[in-house]
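Contents: one structure, followed by commentary.
Note that this complex is displayed minus one protein chain, with the remaining chains in position.
Labels run A and B following the written order; every chain starts at residue 1.
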Amino acid sequence: MRLGLVIDLDVCVGCHACAIACKEWNASGTTAPLTDYQPYGAEPSGVWFNRIRSYEVGEYPNNKTINFPMSCMHCEDADCVTVCPTGASYKRAEDGIVLVDQNKCMGCNYCSWACPYGARELDRESGTMKKCTLCVDRIYDLQIPIEERQPACVLTCPAHARMFGDLDDPGSAVSSVVRERGGYQLMPELGYNPTNHYLPVRKAKPIPTENLGKPGFKDKIKGIANRIVKR
Amino acid sequence: MHPAFSVIFFTVSSGAGFGLFALLYLMDLFGLDGGLPIEQKLVAGILALVLVAAGLTSSMFHLANPKNAWRAFSRFRTSWLSREGVFAMAFYPFAIIYLGLTWLVLPELEVLRLAAGAVAALLAWITIFSTGMIYGCLKTIRQWNSPLVPANYLALGHFTGALLLLAVASNSEVVLTSYVTLVLALLVVAAALKAIYYFWIASPGTGSTIKTATGFTRGTVRLLDTGHTHGTFLTQEFGFQGARKFSLILKVCVFIAGFAIPALILTLGGSVAIAIYAAVLTAFLGMVAERWLFFAEARHVINLYHGAQHC
Partner (left out) sequence: MNAIVKIENHDKQEIKFTTCYMCACRCGIKVTLEEDKVRFIQGNRNHPTNQGVLCAKGSAGIMKQYSAAKLRKPLLRKPGSERGDGEFVEIEWDEALEMLTERLGNIRATDPSKLAFFTGRDQMQALTGLWAQQFGTPNWAAHGGFCSVNMAAAGLYSIGFSFWEFGAPDWDYAKYFIMWGVAEDHSSNPIKIGLEKLKRHGGKFVSVNPVRTGYSAIADEWIPIKPGMDGLLALSVVHVLLSRELFDWEFLIRYTNCAWLVVDTPGQQGNGLFLRDEAGNPLVWDLEKKTFVNGLEKDIAPALFGDFVAPDGRPVRTVMSLTAERYLDDRYAPANVAEECGVPAETIERMALEMAHVAFKETVELDIEWTDSWGRKHDKVIGRPVAMYAMRGIAAHSNGFHACRAVHLIQMLLGALDGPGNFRARAPYPKPVPPHQLPENNLDVINAPNTPLSRTPLGFPMRPEDLVIDADGNPLRIDKAYSWEIPIASHGLMHMVITNATNHDPYAIDTLMLFMSNMAWNSTMNTKNVQDMLREKDPEEPGQHKIPFLVVVDAFHSEMVNFADLVLPDTTYLERYDTISLLDRPISEPDAAADAIRYPLIKLDRDVRPWQDVMVEMASRLKFPAFTNADGSRKFEDYKDFIVNYERSPGVGFLAGWRGKNGEKSLKGEPNPKQWEKYIENESFFAHHWPDSQKYNRFANKEYLDVAAEVGFVGKSEPIIMQVYSEPLQKFRLAGQGLYDGPQPNNQTDRERLAKYFDPLPLWYKPLEQARVDENEYPFFALTQRPMLMYHSWDSQNVWLRQILAQNYMYMNRGQAARMGLQDDDWIWVESHNGKIRCQMRTMEGTQENTVWTWNAIGKQGGAWGLKPNASEATKGFLLNHLISELLPAKQGERRITNSDPVTGQAAWFDLRVKITKAAPGEEGSWPEFPALKPLPWDDGKRPDTLRYSTRSDDKPSEQ
C-alpha cells in the first residue's frame, strides 16, 4: 500500500482551508503541540505541515494564477529517512507513510535538508522535527466514522481539490484520476519518486459561436412579425 | 543555506584535527626527515584530538534536542551523518592507543602502536570523507551534490592539518623542509580543488528549476504569494542568500588568506616559528571564510518554491 494525496490544481482556489485544518488537527495530534512563535507579536510564525503558495504563469493579460498546496509527498525514495542519523525518521512498510518518532529525534535538521519539498519543520520548543503524518491518527482510528477516516486537509477542502488513497492500487480512485488527468510528480529529476501527485489545469473545451442568429435585428424591429406565445 | 557558526567551526576544526592526525601518523610511519621527537608527536596528536573534540562538541550546539544525540550512531547503514559520528568515535580509542604507546615507548608493542595509528588514520580519512558526504549526498543542493565536496573536505583538512603539523614541528629541532613542502603541496591541491569547485558551482545547473518544481512548463512562472507573511522554518533555514558581491569578495579572501598568504610566508619566511604561526592563523581565517561561503552559496531547491527561478 502506498498512501498519499492527489491535488487538483485546476480547482484549488488557494483558500488555506487545508493548511488550517491540518494545523488544527495536528495541534492536538500525535506530534502535538505545534508551536506558534510570537503569536500576538510583530512577526508571527509557527510550525505547519501544509503550506499554500500561489504562482502566476504567463504574462498579462494571458496570465493564470495557480495555487499550490504542498505537504509531505511521502516519497518512495525518501532521502529524509535515509539521511536521518537517529532512526527517528522512518517510512512505514505497510502504507508508505513517512513519520518522525518524536522520542528519537535530536533536532539536527538534516532530514529537512534532504527534503526538496519543504515538508519538514523544526519545532524549536520541543527541539524535534515535525511533519505531515497523513493524519495517521485519523485514518486508522476505528472510533472515527469510516467516511471521515481521511486526512483533515482532504476532509475539509471546500473545492474537493484534495484526494486521498492508495497510489499503489491501480484501481483506486486516486490512481484513476492520476491516469485520466495526467497527474504528475514534482521535481521528478531528483528521483525521490514522491507519492503525492498533482493534477494539471484543465483546458476548457471551446464553445461554438457560429450559427447563432443573424446580425441586423435592429433593422427588423419596425416590421417585426411578433411571435404568438400564449401565456 | 544558513551558515550556522556551530557547523562552520565544527567542520573546520574537526577537518584540521583529522588531517593533522593522519599526517602525523604518516610522518611517523615513514619517519619524515627523521621523524619528530616524541614530545612533538604527542603535542600534535593531542592537538588533533582536541580539535576533533571541539568540533564535535560544537556540532552538538547545532542540535535542537541534544539529549537524543546518542541515537545518532544508530543509522550507520544509511546515514552519512551517523557514519561520521560512528567513525569519529571509533577513531578515538585507536588514536589514544597510538598516542599512549608513543608516550610510553614500549618497543615490544611498536607493531600494535603502528597498527592502532594506521586504523586511526584510516578512520580519520573516512571521517573527513563522511563529513564531506553529509553535504555531498544531498540531491536537494546542487552546489553540494558532487564528489568535489568530499574531495575539498579531504584536501582542506589535510592542508590545514599539515600546517598545524608544521607549526608543531617548528618547536623542535627538526629540519622543516619536507614539512613545508608537504604543506605547499597540499595547499596547491586544496586551492586547485577549491578553484575547480567555484568554477563548477558558478556554471548554471541543468537540474531543477521553478518549472520542474511546479510542473508548470508553459510560460514564465513567478511567485505571487508564499502563504505566510513572515519567516517560517523553511525561510530561516534555507532562505539565506548572501549578496553576490559580498560572496565574490569573500572568495578572494579565501584564496588570499587561505592560500596565497600562507604560501608566501612559507616560501619566503621558511622555518621561523612566528611566521608559521601567522600562516596558520591566516589560513584558518581563510578556511572559516571558505566554510561560510560553502553554506551561504548553497541553494536548496525549496527556494524554487519561494520564487527562485533556478538554484
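For this structure, a couple of remarks:
Operating definition for what follows: a contact is a pair of C-beta atoms (placed from the backbone, for glycine too) under 8 Å apart; a residue touches a chain by one contact, two chains touch by 3 or more.
Only a predicted model underlies this, so the values are computations on that prediction, with no experimental measurement involved.
One of A:Gly4, A:Gly87, A:Pro116 or A:Pro194 touches the chain omitted from the figure, and that residue is A:Gly87.
Summarising the interface, subunit A meets the missing chain with residues 8, 10-17, 19-21, 23-25, 27-46, 48, 54, 56, 58-61, 63-67, 87, 90, 92-94, 99, 101-103, 125, 133, 136-137, 140-143, 147-148, 152, 155-161, 202, 204-205, 207-209, 212-218, 220-221, 224, 226-231.
Although one chain is not displayed, its contacts with subunit B can still be listed: residues 222, 224, 227-230.
We adopt the following convention: only the chains that are shown with their structure count from here on.
Rounded to a whole number, the gap between the C-alpha centres of subunit A and subunit B is 40 angstrom.
Listed in rising order, the residues of subunit B touching subunit A in the complex are 1, 62-69, 71-75, 78-82, 85, 134, 137-141, 207-208, 212-216, 218-234, 237-238, 300-302, 305-306. The part of subunit A that touches subunit B in the complex is made up of residues 14, 16, 19, 43-45, 47-48, 51-59, 62, 65-66, 68, 70, 79, 81-88, 103-110, 112-118, 121-122, 124, 126-128, 184, 186-192, 198, 200.
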